[in-house]
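Encoded as structure tokens, the structure appears first; notes follow it.
A single protein chain has been omitted from the complex, and every remaining protein chain is retained in its original position.
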Amino acid sequence: MTGIALVGYGAMGRAHAMAYRDIGFHYGLPADAIRIVGVATTRRETAHQAAIEIGCALAVTDYRSLIQRDDVHIVDVCTPHDSHAEIVIAAAQAGKHVYCEKPLARTLAEAERMAEAIRAAKVKLGLTFNFRFFPCVLRAKQLIDEGFIGQIFSFHGRYFRASYIDPARPMAWRLRKAQAGGGIVIDSGAHLIDLTTFLVGDVAEVRAVTDTPHKRRPKAKGSSEMEDVDVEDMAFVQLRTPDGALGTWEMSRVATGATNDIWFEVRGDKGALRFALEEPNWLYTYDTRSPHKGFTRVETVGRYDGQLAPDWTAPVGVPRAHAECQYRFLKAIWDGREPSPGLDDGLRVQRLIEAVYRSAASADWARPV
Amino acid sequence: MTGIALVGYGAMGRAHAMAYRDIGFHYGLPADAIRIVGVATTRRETAHQAAIEIGCALAVTDYRSLIQRDDVHIVDVCTPHDSHAEIVIAAAQAGKHVYCEKPLARTLAEAERMAEAIRAAKVKLGLTFNFRFFPCVLRAKQLIDEGFIGQIFSFHGRYFRASYIDPARPMAWRLRKAQAGGGIVIDSGAHLIDLTTFLVGDVAEVRAVTDTPHKRRPKAKGSSEMEDVDVEDMAFVQLRTPDGALGTWEMSRVATGATNDIWFEVRGDKGALRFALEEPNWLYTYDTRSPHKGFTRVETVGRYDGQLAPDWTAPVGVPRAHAECQYRFLKAIWDGREPSPGLDDGLRVQRLIEAVYRSAASADWARPV
Amino acid sequence: MTGIALVGYGAMGRAHAMAYRDIGFHYGLPADAIRIVGVATTRRETAHQAAIEIGCALAVTDYRSLIQRDDVHIVDVCTPHDSHAEIVIAAAQAGKHVYCEKPLARTLAEAERMAEAIRAAKVKLGLTFNFRFFPCVLRAKQLIDEGFIGQIFSFHGRYFRASYIDPARPMAWRLRKAQAGGGIVIDSGAHLIDLTTFLVGDVAEVRAVTDTPHKRRPKAKGSSEMEDVDVEDMAFVQLRTPDGALGTWEMSRVATGATNDIWFEVRGDKGALRFALEEPNWLYTYDTRSPHKGFTRVETVGRYDGQLAPDWTAPVGVPRAHAECQYRFLKAIWDGREPSPGLDDGLRVQRLIEAVYRSAASADWARPV
Partner (left out) sequence: MTGIALVGYGAMGRAHAMAYRDIGFHYGLPADAIRIVGVATTRRETAHQAAIEIGCALAVTDYRSLIQRDDVHIVDVCTPHDSHAEIVIAAAQAGKHVYCEKPLARTLAEAERMAEAIRAAKVKLGLTFNFRFFPCVLRAKQLIDEGFIGQIFSFHGRYFRASYIDPARPMAWRLRKAQAGGGIVIDSGAHLIDLTTFLVGDVAEVRAVTDTPHKRRPKAKGSSEMEDVDVEDMAFVQLRTPDGALGTWEMSRVATGATNDIWFEVRGDKGALRFALEEPNWLYTYDTRSPHKGFTRVETVGRYDGQLAPDWTAPVGVPRAHAECQYRFLKAIWDGREPSPGLDDGLRVQRLIEAVYRSAASADWARPV
């Protein structure tokens, strides 16, 4: 039985908790293979309510006591960005594996400190880059690896939300650099950056322009006191790979009309692929070798290898991707392998985030360090 | 704590089991509010494996012992059609509430016997008409009830699958009238029939044509011995409502290119609506009063009243609809209300199925009895 | 130089006139290969204005004088349904070929009288079944003929418009049986019926239900005097082919949200096809033999054989289909071949229209005579 300490219980904490339960049904595991030992949140009431929902005995406000327990093997970190480093390092020092919400950290320096602790403790770290694990995305990866695309000419990714178009929406931690580490790039953008590098490999350099349409917001709901927003709401980025392919990233949380519009496409000399979260059960493929010239809207769920479990629940939603992401992390732990996505992925994404910000500041191309 | 006996553990049994666990996370219930007490399947190994997955102590091959238990309050029936009547009646006689996979029964007569038992025992019955519970469908219902459509002119529904286009696919219980009660109409069609009457109300008469392209199939995989198929693979139905609106149903499991293509639309003098399971997170609405003439692709998750819980897991998949369906059933039980969908819905669908078959046999219009 | 007498100059007269001019550009013909000699309409002003637009010398109100001229070789009939018979017969008796807007006639009897006149005069008749001639539809026909679909299981066609949802829209010739011969079936439906039989061949029997939601309408715009509507606004039809395939037609002009929504699909044991006028430049194909399971959105313009001319004007619109239809008619005349679509197609469609009406009246299956 693998014991988990859940730290943080907002929407993502709840999503992770449910996914741990669902894993058994997707993969035929014993119900007691995974157990959430306890939950820690900063507010006592939340912790208490969380423990009731989850059905675990322990609800604490001090995560440190929880993660020390012998029956805890994994610490799952679902807190805001500014506490990732502290919790992950504490978990590593307690000899626990870590499953951490994206992004790894607020800054690359912070991420590297975390990496040192992880490596020093010889524990393993996984990350919630769950968008990799839609059946369509797994199939896309498989097709790319098989050479379906051929030589990549260009690739394009987008993450658009409309969550901050209202200037009356008050300040929150996601709008403060000190707490979040940045704006759309480090938050939603982390998913897009991971997805891109997962699918097409390394990015050699980036050139970004960013902006924040609403530069001041109310300190609190309805307040007339205003606070400066010091992070970006939009970022548009040009990319170059080591092989010379060009790409773009478009990220915005003031993209009117979008809800959770993550999207990518890859085009090469043999074929092309498109995926959009707005239709998460369909992968669009274009095969230059086919006599029928057009994009094929392929249903992938349960149809192709590379998906660990057939899925009896299509069309799937986001919870399926969380369950798959968490299962693969657990499987790696059980098998003694490095998780994928793991520490290196977290660091790569962090380096690219840092490069995007450096590029935006210098108004020039920047290479991830 | 509400105790559940799960009878049957195929794909649907597993889907129900997972949904019982997910409910707590969607609605903030204590983890111990719902407990699967035991699972019964005809094969010992399956029962055993199921109990491990579910995390329940009891795994039996004789469901009768299980459902008698005092800690069982609800019997959830996920078996093939030919055992629904026996199990539901036994559960009722044991004084248990029942949550039954669609269709209620193989025949209307059978369904009426079940209804008698349910009523006699003063227990409640709910049904897995889970497609009602996509956020889009709930919003469609709400719009219709608010008069958004106005006077309905016509409505159209479709359930297309391609599961039986291969003539080499061997016989199975779904292809035998004695076991399934019919073909596509009673199986997938039950969902479509429920969805239609849920949204637009009663159907006064139906006129059906049915066919089975592959009239003989191998007795078993690879076998050269053939067996007659005595149920329909396609049914196309004309409908008339008491108010004189016209409708159509199209059902097929030899619809090449379809996977799980359930779809409906309603058109009236004020507006129109469309929903398709191929894009389960979008409801299409047309408002004759809007200056922008066109269908709007509306995202409904968490945005409108009538959804019991906001959803932090959009885009949603089929498991979300199961969880909502089961939660509403449980809530009705806890509140002492009739579940919806309940016995009357099950009987209405059964009467319409019977009318479709009667119409196909007589080559004339038929009214549900 | 082929001389044309254009009879009628509403929207369709104008569309035909423009198409005669466009033909040369699409097929590299001399500009003087086709000449509209004159135009006849019932109102002098319209005729005059038409002649100016067209650039022809003759504008008459009595078509009989026009069609007798030696420099007229073809009579193009774009008048309401109730004058088709008279004009076509007169043209035939004058020894002229005829290009006639759909439907051929108000009734089968009328159509047969026209056919007799055509045959007796040994002239040729073509019809404006222009929807056949979208590049996508020509490609669909080609694929079906090549066996791409295999054994057809079912096919479905729809023609939805919303033109009569407003009860205040006053009476007009299309709403009177005496003038139009029927409602949606004989009007827009004629296109759908032709398209279906063009693609999948003969229909052996039909079973229709029809209705008219607004049964009385103002005699004129704003008038309080009401007139009964004696034709149908909706028709839903079940079909059976000689080979036993099943089909459906859905026709409505009270389909809220539709503008000109003609749509068909064919599904068989090897593949499936879909086409919709809402996206007239895309043909959807599903190939069971492909490793990529899904519908492919194929762009057909200029890509496949069977299109007489490559098209430098994609995406194409309705005018392209008119030009193709008229060109093929003219080519047949020039080559001394029967046009396709020709008299037999016009009669087949008329027989099916008659069968639909007979079925609706008898509430039973009807076979075209």
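Letters are used for the chains, namely A, B and C, taken in the order the chains are written, and counting of residues starts over at 1 for each.
Convention: contacts are C-beta pairs under 8 Å (C-beta built on N, C-alpha and C of every residue); 3 or more make two chains touch, one makes a residue touch a chain.
What you see is a predicted model; the values in this text were computed from it and never measured.
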Touch criterion as defined above, residue of B:43, B:215 or B:297 at the omitted chain: B:297
Listed residues A:76, A:194, A:250 or A:279, member touching the removed chain: A:250
Of C:30, C:222 or C:336, the one touching the omitted chain in the full complex: C:30
Identified contact with the non-displayed chain, of B:196, B:238 or B:285: B:285
Missing-chain contacts mapped onto subunit B: 282, 285, 287, 290, 292-299, 303
For subunit C, residues in touch with the removed chain: 11, 14-15, 17-18, 21-22, 24-25, 28-32, 49, 52-56, 259-260, 277-282, 299, 312-320
Residues from subunit A at the interface with the omitted partner, ascending: 151, 153-154, 156, 165, 167, 207, 209, 211, 213, 234, 236, 238, 240, 244, 246, 248, 250, 252, 254-257, 267-272, 286, 288, 294-295, 363-365
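The rule we apply is simple: only the chains that are shown with their structure count from here on.
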Taking each chain's C-alpha mean as its centre, the one farthest from subunit C: A
Cα-centroid distance, subunit A relative to subunit C, in whole angstrom: 54
Set of subunit B residues in contact with two or more other chains: none
